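Quick one: the structure is below, questions incoming.
The complex appears here without one of its protein chains, the remainder shown in place.
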């Protein structure tokens, strides 16, 4: 068998986590560099996977398959389709930036050298911070690669733990509260995050058990392997009763909807993103939450096509509510990070809308959206993080006129914002428009309502920009340094990527499309055909009125 | 086994002419695990009697460790000799079954007790008194707390090394309990492992009043429950005319008509059987700590010396569930449609009750007590499955759970302040700052309790839920996950407390243990992770061991 | 040749990239670079134009397909340019006026330390605008469409430290976004209807789709046009947009960007032709706006705002013309071009005046400036004559045609529209005369410069001496030359175009043309126009020429007061949209905390409470425990027996 590329892609960050954690307390810098190196190594591996992936090849590629827990019918099965490989690449791409952006975040937790030595020796926040980030990366990558439901579930759940410590353990002291209060708010947010997702996960566990029982009845031996289940379905040996399928679907979907998050299961996100440091917030919204939407595509639709179609109307409505609700609430936020969080809720609404519109534009757009939203939010949130760290406050009201003192920072912030409101020419526009078109072509009304979201997006982004960056320079803002080299190194590539993918998304689209088409074929849905397909008539030339009555088709 | 009414075991020979008495035939080899432990226990008594104080500790430790290890080896040997599978049969003239479940559970119990011995023998945690290393047991349990007698004993450096033989006796009883193949043996075994536990509970060095109180409660309630058990046995006997499992089972299945028509027409129906079965169930449910027979658990767990608590929590559950399984799968399978609904109710009550009440606990040991109740509920879900997977999943869960519990309580012994162990949760605040390692280890155990993937807890939970679902108890699974969600909350709470709260100024210190406790905890962690990541081997073991002999 | 089209866009884009990313090092040469690149793209445009003239009328269009942009399923968007007569007209206008205004800005922004960025933005605007008019499909057009929106946002808010500017910029962008919703929905409709949204197939097969669909598309396109071209009901942003530097107002908010709506409608002619209802909507919007803008223009004392009102009204003319269908397309574009010349000229003149008057914008504080700044006066005057449609000048030709076309629409509709256009012409004459008189004639009403902190940095170019009277002076060459050039345009362009219908023949292959059946002869219409023109001028003279003008505005009639407040548009928006919006967002935020979140927390709390209560059962008394055991046993037994019974 060939080199287990996918396993390696997941293993490298895991090893990196251990290595980073092992760095002695004294050498903080070493820990940081270790983490950065391993994350870059992962990036390289994922790039290799991206290259080796053949869009026209089979559905799952670079597959690995071993027995794991026979009694549970669990196999160690990895494989990526176009969607998976792209998202793995996205994850691997973002982590180095997150590490780089969080370079100094844990410093404030380091006990001053005066502290009691014994504790000082054992308490190693820096190592912990970066180790946890890498651990999360490993688990996320695994869940993108797993083609065995159980295997996926394990990492889907396990990743909560490191995330939980990241959120609860490392905040930016910018809440404008006493450290004690801040700590309470942090742990509240962390617990909320964990419980929401844990409950979702446990409900899913029930469904997973159910899936096992179902397969066990029909196939003799229970299995979680997507391929096997798909084959069994097509062979007709596996037939799930409608009610059962719907229940199972709900079990799965609930977990993913919490993770995504979909209104009204979203309330953990603002807290989590608000209380954690900016890089961690990016980790949550740009990386971890993607697992939820990704899983909807891969598991909900492919395992339970019928139930998915059955649930579609409700889900679409919820998605649209998320879009508008998130955007509207974002406008009212006083805290930069919470604002971005609600913006993300709105964006996840778009993604879910696209997935369940069940058109190739919708799902292709949704997948691109996952990528673009990852990058754009990262850009916006990380710059916001730099801003916050300078001022020591997250409150919009504490800023003003930054543009005057730190033009580059303001500029990058604006670009991030424009990406968030999906300005044409930047990557998110394409995905958002695809989602809208995809939805519109099947559900015009919903499409129109959702389109209103783009106005609201403009509203919250520009209000944020105006209040923080423009106007007379606030006294506290005076003398705020502009972006440093490290920070530029974080932001510039992201912005470049946004522009590039905005102008030439074809490479990604080409990888994604076949996977999307496959998903659609599973739920056997076809794109609605245009009413009057227009053949490209070479060149338009005006022909005087009267040759043909208006509405000639009547 | 012949199904004649007047059969059976070694001690129940039919009345009749002398020459009819068969010479009892006993397979000593197959009973060796039990015999070894009992022998060692007796030896321990002798040690207490004849060795000078100074040498007892070492001797007792040696005896216990060696005997337990030997017994474990014996179990392995039996298993290797296919006594678990093909050669499984009933030994000692029908008194004791030697089959898969029995061997698996005996093995588990022996390992657990071995680890427990380590925690019993730990002498580094308490500060030395008068230059003597002391363990967690009272210098002179008979002495009045705080009285001169105790003072003297402490000054003299007495230690109650009797705990080791007591432990061994208890282990002996536990070994027999799940293997018992007739109700009398069941009862005797129950008492044999209960009585030493009652005493052990009373032996704490610190907080002696609590310790004694726990002993009283445990004893009285235990006796009460065993009375129920016994009466149930009596009724079953009255119904079937025999106390052997197989005999009763035959009658239940109607292969043998009930002996006494007079009784039949008076009682009319299976009242005897049903009531009897129910009362026996009560006795066993008490031991596993199922709601509403659980109320002793928190008090006893809290009051007993922590090593004892750990041992009880782990080993007793294993033994009791073993017995429960055998009773339900061997004696009463014919009655499935009667007891399953009842157990459904009990299981639901237990899962939810344990989880919900645990939320508001303020003492680590009580918290763990309630969590053990909740877990009893999960295991019951597996028991209810009444299929082969049910058995194996319960076996696996027990193995996984017992080590986590033992480890967790071992960690509790480490966190101490002036008054001994600091078990108030509030004192654990910021432990993660003071000693990240200990906190992390405890976090691992908590996560295992919570059933987070990649820990043994998850594998076990999945196994029992899977079995339950297959056994048509889907709703039970749903209740199960809800309960787990509730339970997750308080495990998380502890983690938050340890890692995210600022340490208190007068917070507890973490004692540096000797190799004994260290290894105990280490084993706990190892098993937790191994069973979490690569459970296949043990699952195979459990499923091979999943068949009861009749 | 095709490849040149790409360069057309690339040149200014490159400029923008370099100027915005390049550091302070470029501060010295930035403006030159920007201007040069604008000039380059103008030259390219000229070359292409010459080439195009060489071709046959029938195949003058050029097409260059660059690369496939978004291929997903049946959804294929390409990046491709098409250059036909229509686009060419715009290219020349944009690059030409654009270049001139670059030059003007060199002088105008001389003292602004952020001049480099200003030129970067200008270049960005040029690129986006060119992309808009060159795109060969609606989605690419959309990119340019929002691109110019962005540029305008950046330029309106160029002096961001001024809250009013920042707010105006935000307002402009958001109002435009509303229009963009229309455009996106239109594109989606096209996709679902035709399976494509490239110009060629959609337009050539438009009428095969049902009229209902086409009407929907048309209305959506109209919505988009309203946003971009500041037509009622999305007009409110244009007035505030005057917060931007004057060259910006001239280029973006007078000559080019705001006319994009006209381009969109003309380009989509085929769709509108087949959707009469949509056309009716278009002409209505146009008519309403041309009056609305004119009325506002009459009441404003701020010279730029007055001109803004006029712009709005003039675009109203164009939209109306475009709404007339083949009768009007050509004239819409023609007026668009001429308007580009004279309105840009007027704005530059206004800028020059403000430059001279310490950035005073209130016309009531001008007066008698003709002696102090002759060139400005001359160019401004010519622009004035052009816009009111003084015979022979550009405005005359184009506007007159539109009025004719309006009548030619026929039926009552024709009469109404004609009347509206005539009325508009009269008002135009009135308010432009007013501007003229207030600014250049009459006695001096100059006021001491307001103290700097009020105008702090409004136009860093101005060295304001508080308490001193301004010393008006003619502006530097870099500013006057563009004004002169534009003045030429304002004078002769119209005539040139009308020379044996040159312009009509030029555009006809693209937009089509038809004369309609006017109930009135051209002569009659012209005569009528003359009459209303004279009336308007006379009125203005009577009011502002004869007697002295009060420095502080009189209270004025209710209408005047309303008009000063842009006919209460903002108050309307405030009451109908802004306030409710604020309440909604705040309310939802509270809902999020209390209801959505509260539900979850509540559930958790209730479980906790339950736990607390159950916990009480554990009262420490062994006997209680025994009771529970006993009870449990009893229940268990009972249940077992029950199971058997049932």
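For clarity, chains are labelled A, B and C in written order, and residue numbers in each chain start from 1.
The rule is short, and it goes like this: contacts are C-beta pairs under 8 Å (C-beta built on N, C-alpha and C of every residue); 3 or more make two chains touch, one makes a residue touch a chain.
Here is the rule we go by: contacts and distances are computed from a predicted model.
J.: Not counting the visible chains, the remaining one has a UniProt entry; which protein name from "4Fe-4S ferredoxin-type domain-containing protein", "Branched-chain amino acid ABC transporter permease", "NADH-quinone oxidoreductase subunit K" or "Sarcosine oxidase subunit gamma" does it give?
T.: Per the UniProt record, the undisplayed chain of the complex is "NADH-quinone oxidoreductase subunit K".
J.: Indicate each shown chain that the hidden chain touches within the full complex.
T.: When the full complex is considered, the omitted chain touches B, C.
J.: Identify the residue among B:137, B:224, B:344 or B:378 that touches the chain left out of the display.
T.: B:224
J.: For the full complex, which residue in B:188, B:440, B:529 or B:547 touches the chain that was left out?
T.: Checking each option in B:188, B:440, B:529 or B:547, the one touching the absent chain turns out to be B:188.
J.: Among B:136, B:214 or B:501, which residue is in touch with the absent chain?
T.: The missing chain is touched by B:214.
J.: Just to verify: which one of C:208, C:513 or C:615 makes contact with the chain not shown?
T.: Answer from the full complex: C:615 touches the omitted chain.
J.: For the chain that got dropped from the picture, name the residues of chain B it touches.
T.: Chain B touches the chain not shown through residues 5-6, 8, 11-15, 141-142, 144-145, 184, 187-188, 191, 195, 198-199, 202, 208-210, 212-217, 219-220, 223-224, 227, 230-231, 233-235, 237-238, 241-243, 259-260, 262-263, 266-267, 298-299, 302-303.
J.: Residues on chain C that touch the omitted chain in the whole complex?
T.: On the side of chain C, residues 615-616, 618-623, 626-627, 630 touch the unshown chain.
Keep in mind that, in the parts below, only the chains that are shown with their structure count from here on.
J.: Looking at chain pairs A-B and A-C, which one is connected by more C-beta pairs in contact?
T.: A-C
J.: Taking all protein C-alpha atoms shown, work out their mean, then name the chain whose own C-alpha mean is nearest to it.
T.: Of all chains shown, the one whose C-alpha centre lies nearest the global C-alpha mean is A.
J.: Centre to centre, by mean C-alpha position, how many angstrom separate chain B and chain C?
T.: 80
J.: Taking each chain's centre as the mean of its CA atoms, how far is chain A from chain B in angstrom?
T.: Taking the mean C-alpha position of each chain, the two centres sit 46 Å apart.
J.: Per the centroid of Cα atoms for each chain, what is the distance between chain A and chain C, given in Å?
T.: Distance between chain centres, rounded to whole Å: 36 Å.
J.: Can you list the chain A residues in contact with two or more other chains?
T.: Chain A, residues with two or more chain partners: 195.
J.: Out of chain B, which residues touch more than one other chain, so two or more?
T.: As it turns out, chain B has residues touching two or more other chains at 489.
J.: Going by the contact rule set out above, which residues of chain B touch chain C in the complex?
T.: My answer: residues 216-217, 220-221, 224-225, 228, 269-271, 274-275, 277-279, 281-282, 286, 291-293, 295-296, 298-299, 337-339, 341-342, 345-346, 353, 356-361, 486, 489.
J.: Flag every residue of chain C that touches chain A in the complex, lowest number first.
T.: Residues 20, 58, 61, 63, 67-75, 79, 139, 142-143, 145-147, 150, 153, 157, 160-161, 163, 165-167, 170, 173-174, 177-178, 180-181, 184-185, 187-189, 191-196, 198-205, 207-214, 269-270, 273-276, 325-326, 508-512, 514, 581, 584-586, 588-589, 592, 596-597, 599-600, 604.
J.: Which residues of chain A touch chain B in their complex?
T.: For this pair, the touching residues of chain A are 67-72, 119, 122-124, 153-155, 157-158, 160-161, 164-165, 168-169, 180, 183, 186-187, 190-191, 194-195, 198-199, 202-203, 205-206, 208-210, 212-213, 216, 222.
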